[in-house]
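Omission of a single protein chain aside, the complex is shown with its protein chains in their original locations.
Think of it as A, B and C in the order they're written, each chain with its own count starting at 1.
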Amino acid sequence: MQAEVKPHTVAYDRKDFMTDQHVRWCPGCGDFMILNTMRKVFADIGVRKEDFTLVSGIGCSSRITYYMETYGIHSIHGRAIATASGVKLANPGLSVWVATGDGDCMAIGGNHFIHAVRRNIDLNIIIFNNRIYGMTKGQSSPTSPEGLKTKTAPGGVYERPFNIGEAAIGCGASFFARVPDKDYKMLEETMHAAYKHKGTSVIEVLQNCVIYTDGIHEQITSKETKDENQVVLSHGETIRFGKDDEYGLVLNGMKLKKEKFGQSIPDEAFLKHDMHEESSPFHLALARMQLPEFPVATGILRQVEDVSYDAQVYNAIEAAKKYTPYKSTSDLFMSGNTWEVK
Amino acid sequence: MQAEVKPHTVAYDRKDFMTDQHVRWCPGCGDFMILNTMRKVFADIGVRKEDFTLVSGIGCSSRITYYMETYGIHSIHGRAIATASGVKLANPGLSVWVATGDGDCMAIGGNHFIHAVRRNIDLNIIIFNNRIYGMTKGQSSPTSPEGLKTKTAPGGVYERPFNIGEAAIGCGASFFARVPDKDYKMLEETMHAAYKHKGTSVIEVLQNCVIYTDGIHEQITSKETKDENQVVLSHGETIRFGKDDEYGLVLNGMKLKKEKFGQSIPDEAFLKHDMHEESSPFHLALARMQLPEFPVATGILRQVEDVSYDAQVYNAIEAAKKYTPYKSTSDLFMSGNTWEVK
Amino acid sequence: MAEPTISTPVNKVVVRFSGDSGDGMQLTGSLFSQSSGLAGNDLTTVPDFPAEIRAPQGTISGVSSYQVQFGGTEIYTPGDKTDLLVAMNPAALAANLKFLKPGAMIIVDADEFNRKNLKKAEYENNPLEDDTLSDFRVIKAPIAFMTKEALKDMGLDTKTIMRCRNMFALGLVYHLFSRPLESTVAYFEKKFAKKPEIAKANSKALQAGYSFAESTEINALSMHIPPARLRKGMYRNIDGNTAVAWGCLAAAEKTGKTLSLCSYPITPASEILHELSARKDLGVVVFQAEDEIAAVCASIGAAFAGNLSLTTTSGPGASLKSEAMGLAVIAELPLVMVNVQRAGPSTGLPTKTEQADLFQALYGRHGEAPLIVLAASTPDDCFEFAYEACKLAMEHSTPVILLTDSYLSSGNSPWRITPPQELPDINIPEYKGAPEDWQPYQREAEYLARFWKYPGQARFEHRIGGLEKKENSGNLTYEPLNHELMVKLREEKIARVAKKLPKQNVYGPDSGKLLIVCWGSTYGSAKTAFTELLEEGHDSMGFTHFNYIKPLPENTGELFSRFDELLVCEQNNGQFAAYLQTQYPGLKIRNYNKIQGQPFFVDEIKQKIRETLEESEYAG
Partner (left out) sequence: MAEPTISTPVNKVVVRFSGDSGDGMQLTGSLFSQSSGLAGNDLTTVPDFPAEIRAPQGTISGVSSYQVQFGGTEIYTPGDKTDLLVAMNPAALAANLKFLKPGAMIIVDADEFNRKNLKKAEYENNPLEDDTLSDFRVIKAPIAFMTKEALKDMGLDTKTIMRCRNMFALGLVYHLFSRPLESTVAYFEKKFAKKPEIAKANSKALQAGYSFAESTEINALSMHIPPARLRKGMYRNIDGNTAVAWGCLAAAEKTGKTLSLCSYPITPASEILHELSARKDLGVVVFQAEDEIAAVCASIGAAFAGNLSLTTTSGPGASLKSEAMGLAVIAELPLVMVNVQRAGPSTGLPTKTEQADLFQALYGRHGEAPLIVLAASTPDDCFEFAYEACKLAMEHSTPVILLTDSYLSSGNSPWRITPPQELPDINIPEYKGAPEDWQPYQREAEYLARFWKYPGQARFEHRIGGLEKKENSGNLTYEPLNHELMVKLREEKIARVAKKLPKQNVYGPDSGKLLIVCWGSTYGSAKTAFTELLEEGHDSMGFTHFNYIKPLPENTGELFSRFDELLVCEQNNGQFAAYLQTQYPGLKIRNYNKIQGQPFFVDEIKQKIRETLEESEYAG
């Protein structure tokens, strides 16, 4: 048994999710787009305002909690997912969302992240990946690309970054999507899909920090280059990219290969996107695609159905209730060896 | 530049690595086999005794530190890898080993684990995976199989366990091996290979806890069933298993399929093991293989060369030293705007 | 050989069952405790088992013991030393000699004193045959042989038969104290319902032991301990960890709240998690988190979501939780953290007891982060203080730390099963106004508690977090004076809890030279020591024991002022004494500290009090 989220009856507007707090991000920060989209999605999703809880950690991104007129916790650095897990388990009837940064989620919060996806608890996790620590003014994060000059790597980052999708799927994620911050349409659809997905949904937003990593996702997301450098996945459809959709992917053993349509290779050999494929190596291979060899995959890479952890917890509770001799604490306390003093 | 481990000149015996401490594991515990093998490997490896450091967390497994006559730290629960990272970076000339349990490494220590493999720091990590918390007397660990009855899951575990290999490779591991505790030959070879590997080596040992999960790996490792249920990987060779090595693996898209040799499928279609393949989906697919559909893969699943983190740190130091105007603190302190008071 | 010192009737007796880890001593002891409870005695027990999961069989490090003190009077400790030792093998004898009173009785399984076992126990000669035991009264019972005899017709294998030796021994002891066998037999029948032959074998061995005693010299020794005058009601034995779990269950039931436990295993706190994991049947939501930080953060989430929220741990875990406890303080959420203390620092002596996490509970967070600190004193009052912790957390919208310890968690004492209607009411401050007028940091006037509103409640949507908040509105602000105000408000909120607390009591004379002060689990030994000294005629001293640590009860200062000096007894290096100095500067305090991983003995405290009284006599 899992309590169902109660649908709302009034129609909401995105303004209904605005708070009276001044939004304190740098002008032009990608966070604004995520905020706006989130307000729209929350208004449209069909959940009553009071049944949302938005949990964040600490970072520029995590400030979003103050700007969404729902219940919210601005917790501590790295602990958004852990805190949100407590909320969801306490009241599985809530729609629980997590807003977190690449540092918050993948550095200090890494353990909670991998365990959430392993358990498949029904949280919608949005990672604002600007590949830097914004709030603390520009130190390397675990997603900072090699060579990037940061305050803690003045000579350039020499650590290998995490590929969030790969880590998530490797640790068992049932839902993973990657979305450019400016593609609010894709973001909106993805957030709806994440909401519908029962289990942990991970959305990596390629978010631009105008101060410390301005343009870091530009190659992937800019108008001029995105046709070549980004492949937008769509379930059931053949994977295509390039200015004229002239490229696709074929298999070479278990490796992906970029090929041109209409040349020597038969059309059937080109891969279709199947986000529901249970086996993960295909989705991992998609998540791993990197410039310059491959375009970067966006959209929903993986969505497979599996029972959520919160549902399992409540199933276990129901099952236990059914077979127990204890219906109240008195039953329990009086069980076993007792004696009376008169 | 990375300091090279100095080879020793005297010949060691495994007894040279015995301490005067009484070994306090339950009789029959799989930990004994790991200890014995480790002593042998340390004796044979060609490193001076004083140049080993063995770091562990807390758990039955982590007690091993007291039984190896080297430098050692029995740190705190979950922090073996973090502590070992500090040792290695402080003195890259040491051969640094980590002994950790499935709880120590994959529950509380999960964050350090994924960051170690991401960075590829040159540690040899041995995970004693008995799929339970032994030392604290039988609670579920993140590798406890679904359905197992434990002190914290009296009705049976309902969380999805981690597949250590998948998580490690997903997070970027350059070396992953899986070895049954009783296969001391395989363990010995694997430990030698781990030592040689410059970067993070992860060895998952399928360790038997006679008290809380006795026989949990039996299906995979027992004499009677291992031919069917275990596939021992060997680099460059065709993957074979079954009583008479009659089965192999073929590809179906990106999925593995178990097939019989000498039937309709041509021999060339059967997969060979290539542990050096840089692209990870193949190794992930191997790591994911599970009973009853597939045999469980043991041996070295993945070993790819990549510069280690410690080497990169010292490279960066060398580079910085080369171009700096500061050769001493005085140079630094006197740089910039100074003035004299006379 | 000395004469037995156990005279008939006596008022209290200490019995220690000891054998190899595989000999079932914990079960034997606890059955004996049950029977003592049924006989109307008060009692306290303590187990003593190897740190290893499975230590080598037959050796001293593999010895497992169970000690119980029971009597016709109030019993606060399991006893310093033993009147009767049951030793199932040479190692058990060797390990326990130091715990015996002079003249104590020893029952041994003489059949186990063979060469092999003697060697494992590091005996060169058989102690039953030399003068090792000359100070004691030794009963050499052929337990193994007699058990075999008794069960020989049942068709059981030897291993199964030998497993019943403990019940033979228990039968012997039952006879000694004139205990009926019925309830124990009934227990076997229930426990081994699916293996009736095992039930029968155990019953038979028990019976055989009883009969054996009847027909031997033991018969002459049997004695009667009168029942204690305990308060009327239903009783059961309970250990501190179960009592904590149950106290929280009771508070959840009382308030109609769901209990959430988010925890991570650690010795000696794990059993709370185990018990509540098994209490899914009562609707408990248990989350075994990936680590302690996840556990405490999830509990904060659960508290925010409106559940009665609990997190349990021991020292190392408490350290890990300190950052998040600060969040709970500034968020002003109800949250109970139980720290079952063990000996530190660091990993320390994980199976041993200590009270050295008090400083951490009081001060172990960055910034000014006050919260309520309670400490339980006996295994059974762990129930009461867990309930109280839940009550205060919810009534005052604050995290509460409840300190228990390894000694309480593993000890047993009879618990009067509190009927639900006797439990104190829990009055969670209720907001009565319109949602528009509600503000997240608005406070109830008397105690300054916030009103708890949570997801699912329409029109109370709000955000909380770790940044400093504007008074009332809870909006973020950097205003200097607001910060000072909020720091003071948070402190004052905790201080005002004192108004609600029971007055601190003095036992014995309520003024005088010396006040014996203790807190938490030192209660048992200190109270016993004090009572005995009082009976011995020392009348210039009082005794007071603290369960409410922060805030202290309102009359504490006044109470202290009635005595010239304080003697603070605690199992650490003087933490409570130091805390008292900060609260009542200028107190004249003597410290009596024991930091040995084990509780005070009654005699140690008596000795110390005597010395102190003499010294101050001399000084005065």
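Quick note on the criterion: a residue touches a chain if its C-beta (ideal position, glycine included) is under 8 Å from a C-beta of that chain, and two chains touch if they have at least 3 such contacts.
Bear in mind that the values here come from a model prediction, so they are computed numbers and not experimental data.
**Student:** Taking the complete complex into account, which shown chains does the hidden chain touch?
**Tutor:** The chain that is not shown touches these displayed chains: A, B, C.
**Student:** Which is it among B:Ile76, B:Ala107, B:Ala177 or B:Leu256 that touches the chain not included here?
**Tutor:** Counting the whole complex, the residue in contact with the absent chain is B:Ile76.
**Student:** May I ask which residue of B:Val87, B:Leu148, B:Ile164 or B:Ala193 touches the chain that does not appear here?
**Tutor:** B:Val87
**Student:** Of C:Glu189, C:Glu444 or C:Glu468, which sits in contact with the chain we cannot see?
**Tutor:** Considering all chains, including the one not shown, the answer is C:Glu468.
**Student:** At which residues does subunit B meet the chain that is not included here?
**Tutor:** Residues of subunit B in contact with the hidden chain: 19, 21, 48-53, 55, 58, 65-66, 69-76, 79, 82-91, 93-94, 111-112, 115, 313, 316-317, 319-321, 323-324, 326, 328-330, 332-334, 336-342.
**Student:** Under the stated touch rule, tell me which residues of subunit C contact the chain that is not displayed.
**Tutor:** Subunit C touches the missing chain through residues 51, 293, 314-316, 318-320, 322-323, 326-327, 329-331, 339, 341, 343-352, 354, 356-357, 359-360, 362-369, 465-468, 478, 480-481, 483-484, 487-488, 490-491, 572-573, 578-579, 581-582, 585-589, 594-598.
**Student:** In terms of residues, what is the contact footprint of the unshown chain on subunit A?
**Tutor:** 24-27, 58, 60, 74, 76-78, 107-108, 110, 133-137, 139-140, 142, 151-155, 210-211
To be clear about the criterion, only the chains that are shown with their structure count from here on.
**Student:** Which chain pair has the highest count of C-beta pairs that touch?
**Tutor:** Chains A-C share more contact pairs than any other pair.
**Student:** Taking the mean of the C-alpha atoms as each chain's centre, how many Å separate subunit A from subunit C?
**Tutor:** Here the centre of subunit C sits 45 Å away from the centre of subunit A.
**Student:** Cα centroid separation between subunit B and subunit C, in whole Å?
**Tutor:** Roughly 41 Å, centre to centre.
**Student:** Give the residues of subunit C touching no fewer than two other chains, as numbers and ranges.
**Tutor:** Correct list: 280, 286, 290-291.
**Student:** What are the residues of subunit A that contact at least two other chains?
**Tutor:** Residues 111, 115, 313, 316, 319-320 of subunit A touch two or more partner chains.
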